[in-house]
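Reading through the structure tokens given below for one structure.
The complex appears here minus one protein chain, its other protein chains still in place.
After this line comes chain A, so read on.
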Amino acid sequence: MIGDDIAAISTAPGEGGIAIVRLSGNSVIEKVEQIFQPYRAGIKLSDKEGYSLSLGWLCDEKMEIIDEVLLGLMRAPRSYTGEDVVEINCHGGTLPARRCLETVMRQGIRLAQPGEFTRRAFLNGRLDVSQAEAVIEVIRAKTERGMNLALKQLAGRNSREISLLEDQLIEVNAMLEASLDFPDEVGDLDYSVAQGKLREVKNRIDKLLLAGERAEIYREGINVAICGKPNVGKSSLLNALLRKEKAIVTSVPGTTRDIIEDYINIRGIPVKLRDTAGIRFTEDLVERIGIERSQEVISEADLVLFILDVGTGIDQEDREIYEKIEKKNKIVLVNKEDLEEKNISETELEQLFPGVKIVRGSIIEETGLEELEESMEKAVLSGQLQSDDMEVMINLRQKNALLTAKRHIEDSLAVMGKVSLDCLGVDIWGALEALGEINGKNLKEEVIERIFHDFCIGK
């Protein structure tokens, strides 16, 4: 009845084993279907009944895997909110849940307001009248907590950045609106000026988003998995990075059977490093379980270090393993470069791993490790930022607003000069509205104010 699609992480933040992203609304099932790849091909989410579970991968729009998930489906009116509900059970920890949430948001599902699920449940008759006051308490508490948090985060640097953004966007909007409402006095919009300003705004948003992501990486850390076939030197790498003998290293393939993990700090970034069992076909039960767990570790990783042995060359096993990690953020390390006999050529690497960062070195002789660490940093801090640049914290709601604003700005840049000014105004308004949500302001009034400040208008 109320209808539009909303989403939120419904488990408590932090390191649980599992996190749930909950969606509710008229078309959440169709929207999730677009980005869900079931284990068993041919399964259609939209054909499923209420109270059913489906296992598979959540993917982004390019069908690259985000996470392995279990989907719970409830159909209206028999759900918590009384609307169609999808619950995405994803891997615990803050990052995977956030990634899943961001992915569904890109499908046009908006972030729920505090307490909105409960409100819908009540308005749709799923909660008793006697519970109304309790519902109000929940909404109030959540709203206030959200506001306190946002206020804290808005102090200082962030708020200055955001008011700068607002200011620039208001200025462009005022230019456009003035030319529409006061054609005699103001004349036509200068496209090149408007374009320049919009680009500036977009760059500023990009920078803010990047800085936020970066701050988040420094705060939350990342998961790194080391993988490769047996005996390539995975455990040796773990030890070398940790600078201690944590894992057993032998020349026997299949030495590591369980996951070995430890925490280190690589260039200021907290890293959870995980060594895995070498992946191969085996009859050994213990080793097989280890291999299954390796795959899990890989799916949870933010970055995979894929190791090759220059002595053995690249064989069928390597290729099969690589298929499993192809969609992940990854670095290829060609190990054992100290050996005389080299069976991996540059052309082969370029052919097999186009565009992938490749590091060559020897763990025993400690060559290439420096380069590897540097590449790891680059791989997770996508985009170029100077280290003295801003330190900002952006919460999900703010990020959502910034992304929406950015999308509208990109739209307006794309159509500028091709559509009439009143239509262009729709996109620029959209950006302004999204930005206004960050501080709960109605920026429209400020545009009108700005028109009279910047332009000489009057009879």
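We take it that a contact is a pair of C-beta atoms (placed from the backbone, for glycine too) under 8 Å apart; a residue touches a chain by one contact, two chains touch by 3 or more; residues count from 1.
Following the convention adopted for this analysis, contacts and distances are computed from a predicted model.
Between the listed names "Ferredoxin", "ABC transporter permease", "Xanthine dehydrogenase subunit E" or "tRNA uridine 5-carboxymethylaminomethyl modification enzyme MnmG", the UniProt record for the complex's undisplayed chain reads "tRNA uridine 5-carboxymethylaminomethyl modification enzyme MnmG".
Among the residues A:Ser24, A:Ser54, A:Ser179 or A:Thr276, only A:Ser179 touches the chain that is left out of the figure. Considering the full assembly, A:Ala132 is the residue among A:Ala132, A:Val286 or A:Ala414 that touches the omitted chain.
Summary of contacts with the chain left out: across A:His91, A:Arg119 or A:Lys336, the touching residue is A:Arg119. In the full complex, chain A touches the omitted chain through residues 2-4, 113-116, 119, 122-123, 125, 129, 132-133, 135-137, 139-140, 143-144, 177, 179-185, 418-423, 425-426, 429, 440, 444, 447-449, 451-452, 456-459.
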